[in-house]
Every structure is written in structure tokens, then in C-alpha cells.
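Only a single protein chain was left out; the remaining protein chains are all shown in position.
Moving on to subunit A:
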Amino acid sequence: MKLLYFAWVRERVGRAEETAEAPAGVSTIGELIAWLRSRGPEYEHAFESDAIRAAIDRRHAKPDAKIAGAREIAFFPPMTGG
């Protein structure tokens, strides 16, 4: 699946997008975040805040949302548009 990062999540991870396959047992957004945090200090820093929001295939998704079948998962801070 494709992972997208925006705003300060993007800055901390150091890239705007990447392709990744989560290991077996990672089935929700919350579990995906926990796995990403284990990938290195930049991810640990990016995901240390529990304010981070996620979207699955361009729809807002809660931490318990299932990621099976997702093509595109995005992570970003709380929104500040308008």
C-alpha cells in the first residue's frame, strides 16, 4: 500500500510518501502506527503525538479502523484549513 504523510508528520518522517507492506498481525490503523514507530527514530518522532489523524483511501479513519484492502493510507496532524 501507499503511505502518505502531510505537514509536520511529513517533515519528521522526512518524506511525503512511500510504499510499504505491513507485517502479518498489523490489521488496524493503531497497529500500523505502532509498527511504523518501530522503524526508526524519525518515525518514532513523527508518531509520538497521539493527536495524529489518519485517512484510508481518502476517508477519515479512527485508530481501530481495519486496513485490509487499503490502497492509500495518509497520516497528518489535526487540520487547520478554512
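For this structure, a couple of remarks:
Keep this in mind: a residue touches a chain if its C-beta (ideal position, glycine included) is under 8 Å from a C-beta of that chain, and two chains touch if they have at least 3 such contacts; residues count from 1.
One rule holds for everything that comes next: contacts and distances are computed from a predicted model.
Look at the chain that isn't drawn here: its UniProt entry, checked against "Dihydroxyacetone kinase subunit DhaL", "Molybdopterin synthase catalytic subunit", "Sugar ABC transporter ATP-binding protein" or "Transport permease protein", names it "Molybdopterin synthase catalytic subunit". Contact with the chain that does not appear here is found for just one residue of A:29, A:46 or A:74, A:74.
Listed for subunit A, the residues touching the missing chain in the whole complex are 4, 6-8, 10, 51, 55, 58-60, 74, 76-82.
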